[in-house]
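Report on one structure; see the data block that follows.
The complex is shown incomplete by one protein chain, all other protein chains being positioned as in the whole.
Letters A, B, C and D mark the chains in the order given here, with residues in each chain numbered from 1 onward.
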Amino acid sequence: MDSQEIGKHPVVQKLKSWDGQSVADVIEFRGETTVIVPAAQILRVCQFLATESSLRFTFLSDLTPVDRFPLEPRFELNYHLLSIENKQRVRLRVKLPGKDPAIPSVTPVWPTANWHEREAFDLFGIRFPGHPDLTRILMPDEWEGYPLRKDYPTEGIR
Amino acid sequence: MSLPFLIFAICAILAVAGAILLIAAKEPIHSALALILVMISLAVLYLLLGAPFIAAVQIIVYAGAIMVLFVFVIMLLNMGVEERTNFSKLAKYAGVPLGVLLLFAIAHFLAHSSAGTAIANGAAGTASSSTRDLSTQLFQQYLFPFEATSILILVAVLGALVLARKE
Amino acid sequence: MPEPYTLSHATIETAAGPAEPMVLNMGPQHPSTHGVLRVILELDGEIVLKAKPVIGYLHTGIEKSCESKTYSQCITLTDRIDYLAPLSNNLGFCLAAEKLIGIDVPKRAQYIRVLLTELTRVSSHLVWLGTHAIDLGAMSVFLYCFREREEIMKIYEYVSGQRMMTSYFRIGGLALEPPPGWLDKVKRVIDAMPGHIDEYEDLLTENRIWIGRTKGIGMLSAENAIAIGASGPLLRASGVAYDVRKAFPYSSYDEFDFNVQTANGCDCYARYQVRVAEMRESLKIIRQAMDRIPAQGPFRAELPGIIPPSREEMKTSIEGLIYHFKIFTEGFAPPAGEVYQAIESPRGELGVFMASDGSPRPYRVKFRTPSFINLQSLPMLCEGRLIADVVACIGTTDIVLGEVDR
Amino acid sequence: MNLSVVPVSYYLVLSAVLFGLGVIAFVFKRNIITIFMSIELMLNAVNLAFVAFARAHNHLDGLVFVFFVIVVAAAEAAVGLAIVIMLAQNRQSLNVERVNLLKF
Partner (left out) sequence: MEFISQHPVLVASIVKIAVLLFIVMTALAYLTWMERKLIAHIQSRWGPYYVGAHGLLQPLADGLKFLFKEDVTPPVADRLVYTLAPFLALTLGLTAIALIPFGPPSIPFPFLRGQEAFSVADVSIGLLFVFAITSIGVYGVALAGWSSNSKYPLMGGLRSSAQMISYEVSLTMSVVGVVLLAGTFNFNEIISGQQGYYLHFIPRWHVVPQIVGFLCYLTAAIAETNRIPFDLPEAETELVAGFHTEYSSFKFAMFFMAEYANMITVSCLATILFFGGWLSPFPERWAWQLFLPGAGLILLGIYCAYDTLAEMRGIARIQLSVVTLLCLVGGAICLYPPVAAVIQGPFWFTTKILIILFFYIWLRGTLPRFRYDQLMSFGWKLLLPVSLANLVVTAAYFVFGWVKHG
């Protein structure tokens, strides 16, 4: 897909005109737009997308990491945003290093991110500075390791 | 031994035992239960004395309302076992013997007073007539005190409300 | 020795501090937490000061299991996520996989899918209504609802051979040709349903106690609902007309005529109204779907190497046999990439995020389950209210613990 | 002694014993609620005496008094227990030794 077509999504255009630094890359796949955002920028970008009057991505559908284990940066964090008014979806993606992955929490923007981020912390070990209560959510509190990481052993006795 | 005496004896023993239990119990709720025991035995004694209305009121108001309130408060506060703190030596060594002495003095006096010789059981006016007479007395001779107590109760209810209300 | 008491401002203030709140552990074994939900309540008398849901007691690691199974094998796991609406979950997963691969499902299969998922919605709402009612003490409604749900289960069984873990939807279409006469059974059920719904409404809608227990309870304003990420009836009862079926139509929902049911009460009663109205609306969709389903036609897309060939083809042609063998041994490999497919499950937006690295097994599957997110709103709903309202609030969020914990 | 009838004096002695036990409880107990209960015990003892006297003199005034005593006790319990609750909330204790603000 050529770069002309990729930039056409209104979110991408808006973001670019707002701050060129905020968009590192754009991917189109099966009609879904993924905007890759630098990790340092994520809170700003989210704030902008949620409050910008023509976009109004007030609803965070989902937040989920993907572990690309041997690769580096190891983690991809996907934010699925939804604008109820404009019936629009967009995916933001942040790449995080394998060593001590941490990214500012987006709970100030969307309170719903609370449990999403706890789940990501619980299962992937990604930390979210600024999160009000970053504790394990699905696994027991004393659990060791992060089960959804690709290098987590799936068999044998721990 | 006649039936009334038997009933009296049982109830008297139960009442005294309840009173002692009230003192001995560490848990406030056990004390409350002991007091209820006392009250119910007293109610039976009132029946024996030919005052069924008072007996019923004793159970309804005392055992059924006041003591329920006590139990309720004990449960609500759930303060647990009573703590024994420093106890006044004066009360321990002088008060108790004096109290017991006083008690015996009163008992002795009562047992030998002229009033005590009257017979407490046997045929008196029937129970229903006593209830009717009581109400007549209440609403004629003692009408003013009766109304006054109703105001007292109203005041008490208001007072309790004011105390219980949160600022 | 007791401390000496001095009459100063500071001592009065510390002495007059509030009594310590009582901490009550509601669940994980409690009749009205609808499973193994645990809520830690801080109480002042009967008033809830703080409510903290604790979850994870039913965590089965479905997302992790998916990573080691082929795409088709994962479908059976999705039934176990929301065991009250298995077909919705099947649909969400299949749609995501189809999007990833790029399959067009034949219209007949799409309509049947719509019909069955709407039936699922009715059945799930029936369970909700029944359990919510019994939580608030209305016992008969519970049994009535389960009586009707039973009829829907019979349809599941007739169509797929299973009452609960149906796994009837497959990537590219359906598992089997639906048995003959199944539409008559569906018709019989949905013809009786409106009367039954009236029956529940007779018992509840204008019942003073029911209104007293639900109206003004569990308030969730539209702003809060969006902020907390609530979806489905929870969101629509706050007046936000967001329904994935309308906003992002899938499986030919755009061809059907139905309304998004909303209410403005923002309380438990509004959610009750919305869900009851949704049941009626679903019946409407089912009727339309019954008229549209063609009697003949493929029930599965044809895509060699990805969609299993028909039985006949497998037995007669060598390619068919090879494809069949390959699909069922090593699976099929969609292109690398990620998709997010949302559907409107009975509880709200069920999103399936699927990442493929080009291998026959999904690299990562994430189920964005509505119960998980909706449950977050529980403290918002019930703090400052009475314990009895906690029960109403848990009921009204319509959580399924299998879905919360996955 | 003829045991087929019960003389009023027996009731009076019982009443005195109960009253005395009430006094002892009042002195010994440290918990406000139990102290309160010992007051009730004393009231009950007095009531018994009243009823016995009413019986002895075949006069109903004693019963009327008992009636009033019970009513007043009810009022007293309502207010008293409200105070106890306030006290418990403010002091976290029901021990009279810790609630001696009015002691000079």
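One rule holds in what follows: a residue touches a chain if its C-beta (ideal position, glycine included) is under 8 Å from a C-beta of that chain, and two chains touch if they have at least 3 such contacts.
Just so it is clear, the model here is predicted, and its values are computed rather than measured.
Counted over the whole complex, the shown chains touched by the missing one are B, C.
Between the chain not shown and the residues C:Y71, C:Y144 or C:Y323, the one that touches is C:Y144. Only one of the listed residues, C:A192, C:I209 or C:A241, touches the absent chain: C:I209. Annotation: of B:A19, B:L45 or B:I59, B:I59 touches the absent chain (contact as defined above). Of the residues in chain C, those that touch the hidden partner chain are 22, 24-25, 30-32, 46, 133-140, 143-144, 147, 203-204, 207, 209-210, 212-213, 386-391.
In the full complex, chain B touches the hidden chain at residues 3, 27, 29-30, 33, 36, 40, 43, 52-53, 55-57, 59-60, 63-65, 68-69, 71-72, 74-76, 78, 126-128, 131.
Here is the rule we go by: only the chains that are shown with their structure count from here on.
Measuring from the averaged C-alpha position of chain B to that of chain C gives a distance of 62 Å. Between the CA-based centres of chain A and chain C the separation comes to 24 Å, rounded to the whole angstrom.
Spacing of chain A relative to chain D, judged by their CA centroids, is 72 angstrom. The residues of chain B that reach two or more other chains are 85-86, listed in rising order.
The set of chain D residues touching two or more other chains comprises 88, 95, 97. Partner chain D is touched in their complex by these residues of chain B: 1-2, 4-5, 8, 12, 15-16, 19-20, 22-23, 28, 31-32, 35, 38-39, 42, 45-46, 48-51, 53-54, 57-58, 61-62, 65-66, 69-70, 73-74, 76-77, 79, 82-87, 91, 95-96, 99-100, 102-103, 106-107, 110-113, 115-122, 124, 130, 133-134, 137-138, 141-142, 145, 149, 152-153, 155-157, 159-160, 163-164.
Residues 55-56, 59, 61, 63-64, 68, 99-100, 102, 226-230, 240, 242, 247-248, 337-340, 342, 349, 351, 353, 355, 363-364, 366, 368, 372-373, 375-376, 405-406 of chain C are the ones touching chain A in the complex.
Across the interface of their complex, chain C is touched by residues 29-30, 32, 34, 58-62, 64, 66-67, 78, 80, 84, 87, 89, 91, 110-112, 114-116, 119, 123, 136-140, 147-148, 154 of chain A.
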